[in-house]
Structures are given as C-alpha cells and as structure tokens.
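Structure incoming, see below.
A single protein chain has been removed from this complex, and every other one stays in its place.
Up next, subunit A:
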Amino acid sequence: MKPIILQGHERAITQIKYNREGDLLFSSSKDNKPNVWFSLNGERLGTFNGHQGAVWCIDVDWTSTRFMSGAGDNSCKIWDCETGKELCTISSASSVRTCLFSYSANMAVYTTDKAMKQPCEMFIIDTRIVDDSSSGQQPIFRIPISGPRISSILWDSLDEGIITGHENGELIAWDLKSGKQINRVKDHDGLVNDMQWNKNRTMFVTASKDHTAKLFDAKDLLLLKTYKTERPVNSASISPIMDHVVVGGGQDAMDVTTTSARVGKFDSRFFHMVFEEEFGRVKGHFGPINSVAFHPDGKSYSSGGEDGFVRVHTFDSSYFEYNFDY
C-alpha cells in the first residue's frame, strides 16, 4: 500500500478522528491548529485557527456540521465544520483533556485536568444551539472527580451514560440521569490513553500505558480480551468489517531520542480481536504513534504520530485475503 502523508502540523499529533461517513479526517496536534482533510486523496480542507495552546482532543458530530476541540489554553471551542468559523468558546479553569459530542450531538462532554490547584472536573453541556451565548451557559452537569484525573472518555448507551478512563487505569461508568457512578473496574495498571467503540457500540477497546490494549464489554465493563505489546500503547481501534484491532504506540515520547526507530517499535500492530494474537505490522512512523483510527468502511486506516505526520493507509487486497491460521 502507498500511504498518504498529511503534513499539516508542526508538532506531535495528539488525536485523529474520522467523521461518520469517513470522507473527512480530523487531526489535532500540540501546535494550536486542528486540521481537516479529505481522507480519500489527502487534500486539506482547512484548519481551525484560534486556539492558543496544544490541542488535546477533537470530536465531530454525526452530521459533520460541528467540530469541537479542547486545548491546553483552558478552553474548549466549537466550530462550524464547513467554514472553519468558531461558534463559541467555553473557558475552563485548567486545560481541557478530553471532549466528545454525544451520539445525537445534543450534548457534549469535556473534562479538565487536575492542575493549577484546580480539581479534575467533568462538564456536560447542552449543544442543541451553539452561538455566542453558549459560552456563558451553565453546564447540565458539573462533576468533580476526586481521584485520579480522566484521560479518556466515551459516551455510553447512546446519550444516557459516560465511560471514563483514568490516570491509574480505572474505568468508571456514569449514569447521566443521576450524575452518579454506576460501575467501576480497574483492569489496567497505567494511564488509559484512548478508548474507541466497535461498530455497533457493544464493545470498546482501551489503550493503556501498561503496554496493553484491552477489549471491554460496554454493558458491565467486563474485560473480554487483552492485547499485549512491549511498549506503552497510545491508541487502539477496532476494524468495522474484520475481527481485527489495530494498536499504535511505542516508546514514551520522552525516551525517544535515546532509542533508534528499529527498537522503538513504532509500528502499527494488527491483532486478531478474538485470538489476541498479533498477525501483522505496518512500519512508517519514526516516533511513537499517538492515535490510530479505522476508516468507517474498514478499507483504510490512519495513524498520527509524535513525528507530526498523519499517515493514511489504504489496505492492499492481501489484507482482505489474509486468513488467520488457527
């Protein structure tokens, strides 16, 4: 396969995300301008200019009309997808680590870091109408997190719940009617970097610093499968058409200068979802991979790395013909 390299960022990629149909690919990095690309040919549609700090998290709603980003400049912004204009800015007390639209995009959630004597907090906001007045609007819920900070987040059961991944490896399920915790498991030993749904949202895969990616049942946070690697895992994604999980990671960013690309294990690794066995690798990045995402049609996937590049890979026929020996 011939990957397309998207070179729109000046610093490490923090997150990449496809929209629902997969024709657009959003990317954010530690520079302050999230980008949006046409995933088919790698053409850049635009950049969202306005943040002052590293952009940690991005999300797009299901109609691809609104785009949300959370950044280290203590703000969360909602943008118009078509024009790249800022619709509103929601300021917070510390940097915004995660943000996400709900399935219907009627609500959104963002969480802030425990920093500058501010606690880690989770905010749920109403995004049915987004305009200048949204900035001062009261959140629907404001939940302070007393324990370890939230490092990743997912909306659960359409819009009724939230699953958060924490710095210490815990996963917590929240009920949004009451704003209370309803389930809590600790299957990871390190920070949960990323969580992604499978296609029908019955299972999700977590990526953790403890060198593993794990598959959980969404209903009761039951640990189903574990995918082991030798390096911290930064992101994992489930193929929508095959029983495959792609896992991206590598040496910690701070140790990269002391390791060569060959031993750094900066490849995307493909695991069989059921047998937990690695069956393929794709090389290319020369830094750890920070985010991976499958195209919603399952025929291509992208990875964004600490090296600042996003690589869009379209699978060869050999990938679809490959049969797992068992």
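Keep this in mind: a contact is a pair of C-beta atoms (placed from the backbone, for glycine too) under 8 Å apart; a residue touches a chain by one contact, two chains touch by 3 or more; residues count from 1.
Definition applied: contacts and distances are computed from a predicted model.
S.K.: Among "MRPS7", "Eukaryotic translation initiation factor 3 subunit G", "AP complex subunit sigma" or "Oligosaccharyl transferase epsilon subunit", go ahead and choose the protein name stored in UniProt for the chain not displayed.
M.R.: Answer from the UniProt record of the missing subunit chain: "Eukaryotic translation initiation factor 3 subunit G".
S.K.: Using the document's definition of touch, tell me which of A:11, A:44, A:184 or A:299 contacts the absent chain.
M.R.: Hidden-chain contact among the options goes to A:44.
S.K.: For the chain not shown, which residue from A:3, A:70 or A:165 touches it across the whole complex?
M.R.: Checking each option in A:3, A:70 or A:165, the one touching the absent chain turns out to be A:3.
S.K.: Which parts of subunit A face the unshown chain closely enough to count as touching?
M.R.: The list for subunit A reads 1-8, 21, 23-24, 33, 35, 37-38, 40-49, 63-64, 82-85, 270, 277-284, 311, 313, 315-316, 318-319, 322, 325.
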